[in-house]
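Missing here is one protein chain; the remaining ones are kept as they sit in the complex.
Here the chain labels run A and B in written order, and each chain numbers its own residues starting at 1.
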Amino acid sequence: MSQTTAQRAAAGTADYLDQRTGISKAVKGFARKIFPDHWSFLLGEIALYSFVILIISGIFLTMFFVPSMGLIVYEGPFAPMNGLEMSEAFASTLALSFEVTGGLLMRQIHHWAALLFIAAIVTHMMRVFFTGAFRKPREVNWVVGFVLLILGMAAGFTGYSLPDDVLSGNGLRITDGVVKSIPVAGSYMSYMIFGGEFPGEHIIPRLFTLHILVIPGLILALIGLHLFLVVLHKHTHFPGPGRTQRNVVGFPLFPVYVAKAGGFFFIVFGVLALMAATMTINPVWNYGPYDPSPIGAGAQPDWYIIFLEGALRLMPGNTEYVIGGFTLSLNVLIPAVIIPGILFTLLAVYPFIEAYATGDKKEHHLLDRPRNAPVRTATGVAILTAFFVLLLAGANDIIATHFSMSLNDITYIFRASLLIGPFIAFWITKRICLGLQRKDRELVLHGHETGRIMRLPHGEYIEVHKPLDEFERWTLVQHEPNRPIEPAPQHDERGVRRKGYRRDAIRARVSRFFYEDRVEPVTPQELSRAQAHHHGPEGLVGTGDGTVASVDHGTTDAYRSVQAGDAGTGQGPVPSPAGERER
Amino acid sequence: MKAIAARRHHRHAPMVLLLLALLMTGGLYAAFAPSAVSAAAPSEDDIAAGRALFIANCATCHGPSAEGRDDVPSLIGVGAASVDFQVGTGRMPMQMDGPQAAAKPPQFDQEQINQLAAYVASLGPGPAVPSAQQVDPALGDAANGGALFRTNCAMCHGAIGAGGALTEGKWAPSLADSTPTQVYTAMVTGPQSMPVFNDANLTPDEKRDIIAFLEEQHRGSPGGITLGSLGPVGEGVWVWIVGMGLLIGASVWIGAKSS
């Protein structure tokens, strides 16, 4: 009776759809689905939205781009190019930038979005890695995400080369050189890519097809799979009061996330529009049409490929060998294939390595605070350090000019940094994590310092500590302590060598590497002992660091194994404050 | 006209014509030749003043008669162009030893530089300072200049002259603040690491085209801020700082509880 026309129309449409698709079931299931709230859960969305914006701006660009290497003479409004011979690809890039109103904006949005796409994927991946969100049941989705990273880089690389400018053309030439270095098949693979000798006339059309059809198609399919798995698994959430492995705490999809996540799409689009409006990106009109002779200083690929460039720059050249008349270019293969291969493989299989070391078959839906997984966090930082050194090495000429340094010295420094930097980063990060865990323990056991000093009747001065409430405490004590796996004994009851002992022993070694050094969360007993010790008007009063430490040593079962030194971490014994157990 | 036609047959006519032709050639040569002919020929006074400046400021390294020593080049035959470039960009007098002399605010005014140039030019023939017309960007073809720049200059100075690194701490400077004359004199003299581009390699017209291309860069980029024209490295830095910076900020805002 009070129904408006609009409401009647909506009801009619809904009924029509439901009778044909049963959509009411999906709406019932999904509309109020709970998603947890945390800023870092939006990093993946930045990547997703960048991809949507890439498609929107990409469609605009394909309307005007001509993927042809046929040569024409440019006649157009951009004076420094007028009358020059160039490929149709380059000319159409100039035309869509300078003659299509809004074309330049779309081109710049497209390129900024491409850089942002990978930056967001990498940041998202860092979040997933450092919080342990890749653990069972999400290992598969980690691999899907990893493949998306590779595809994203491939999409970027193929698109970067399309305008057929000097900069990207030299990038293709480097690709050609790298491909040629592949043993046995190199020359033929180069011919396969370029349809003959470099540069040929096929590469731009081929890259175009890959860039606008094959790779985005695969990305789209895998994004679908990625999101499907997210919905299937339900999102992980950070530990906190009320959050468990068996629930998900947050807000309903409709309306809160429709507004927040939907709104975020527009924010991402807005930020990209702002960047494209004000900041030049990939000014191909400066680089000029491709010609095999010129090269510009500052010859680099887009940021996500620079680590390869850096690896190529760092490698000493004396590693090219001639074996039986055949040339083996390890000076190219190691930096371009083997080093990235190691780093990326490590990244892709890390969830499986960790599961192997943990021996853990449970589902994990609560995230780890990075400090609570010191070896994982340290491994992640070590991989990132290696990437970062390679990235900087790829920009060594820019560093040389901007910091008035010698190109050669920088190269030597980075060579050394690549070899030792990851190990130093690993050690420091692990120490920081363990330190932070001890700080958490201190906080739980002794409460917050208040800065209030009081004098006890017998003349002792103490600082009043304010105990943590149970909600704050829970976040600090909720995590499960991971302990190294002990291999089953070498001999069974009858004294026979057990089959598979060696395998177990290896596994135990890996496990020790991960979990030997650790700080376990405070247990209720420990807390009550600490509280029993404390005395004073507020029940939980620390009496100064010295006293507290000695009390804790007495009340916890912290002890040190004589084998602490060969923990597989290569580290010597470390001081063992309250609660750290090493075996 | 008849009168002229009649005089054509005059027996002095060939001589007059020859004279006229010579005068015109000389005039054209004066106008276009890549030499100091167009500039006022330096007087003896200028050379003397230049010599005094040289003794006071340059002779410590280059020697009292500019003959050079050990690692210091002789200035005999480097020409006025070299002085104009080196002293005019502040590279000389050199502040300190280093991988290469850096540009800095010039220590002499243009008159003093001209006097020094006159003195050095008097020591032996060398490239002269170009005329205003030779370096007038309005007379050059920026597109041709761009093509030449990419082949001959961009490998060191970057695609549009933002500069770049060389070996062992040396560098190719940015050309953004170089005057047309400095660009020209650098090409003909090849200061420090830079090779010489003589008139057979790049003709005076081609040099002017390159100057026109570089002048065109002062209009900036159609796309907005140039970010230093450093290429993909600069873009990579900014996408993290501005793009990821703003969006992580937005994420924190979205994720934070409202008070």
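The criterion applied here is as follows: contacts are C-beta pairs under 8 Å (C-beta built on N, C-alpha and C of every residue); 3 or more make two chains touch, one makes a residue touch a chain.
Following the convention adopted for this analysis, contacts and distances are computed from a predicted model.
**Student:** If you had to name the missing chain as UniProt does, which of "Sulfurtransferase TusA family protein", "Selenide, water dikinase", "ABC transporter permease" or "Cytochrome bc1 complex Rieske iron-sulfur subunit" would it be?
**Tutor:** "Cytochrome bc1 complex Rieske iron-sulfur subunit"
**Student:** Using the touch definition given at the top, which of the shown chains does the missing chain touch?
**Tutor:** Across all of the complex, the chain we cannot see touches A, B.
**Student:** Among A:F238, A:F251, A:Y356 or A:F513, choose the residue that contacts the chain missing from this document, as touch is defined above.
**Tutor:** A:F251
**Student:** Which of A:G83, A:G224 or A:P481 touches the chain that is not shown?
**Tutor:** In the full complex, the listed residue that touches the missing chain is A:P481.
**Student:** With the full complex in mind, choose from A:T13, A:T62, A:T209 or A:T278 the residue touching the hidden chain.
**Tutor:** A:T278
**Student:** Among A:P67, A:P163, A:P335 or A:P370, which one is in touch with the chain left out?
**Tutor:** If we include the chain that is not displayed, A:P335 is the one touching it.
**Student:** Check each of A:H365, A:H465 or A:R518 against the chain that is not shown and name the one that touches it.
**Tutor:** For the chain that is not drawn, the touching residue is A:H365.
**Student:** List the residues of chain A that touch the chain left out of this view.
**Tutor:** 33-34, 77-78, 97-105, 108, 137, 170, 173-174, 176-178, 180-188, 190-193, 195-200, 202, 232-234, 241-252, 255-257, 259-260, 262-271, 273-274, 276-278, 291-299, 309, 312-320, 322, 325-329, 331-332, 335, 361-363, 365, 396-397, 407-408, 411, 470-471, 473-474, 477-478, 480-481, 483, 520, 523-525, 528-529, 557
**Student:** Which parts of chain B are in contact with the chain that was left out?
**Tutor:** 147, 151-152, 155-156, 164, 166-168, 170, 172, 190, 192-198, 200-201, 219-224, 250, 253-254, 256-259
Here, only the chains that are shown with their structure count from here on.
**Student:** When the centre of a chain is set as the mean of its C-alpha atoms, what distance in Å lies between chain A and chain B?
**Tutor:** Whole-Å distance between the two chain centres: 48.
**Student:** What residues of chain B sit close enough to touch chain A in their complex?
**Tutor:** Those residues of chain B that touch chain A are 99, 142-147, 150-151, 154-160, 162-169, 171-172, 213, 216, 221-227, 229-240, 242-244, 246-248, 250-252, 254-256.
**Student:** Which stretch or stretches of chain A touch chain B in the complex?
**Tutor:** Against chain B, chain A makes touches at 37-43, 46, 78-84, 97-98, 104, 108, 111-112, 115-116, 119-120, 123, 166-167, 260, 263-264, 267-268, 271-272, 275-283, 285-288, 291, 293-304, 306, 394-398, 400-401, 404-409.
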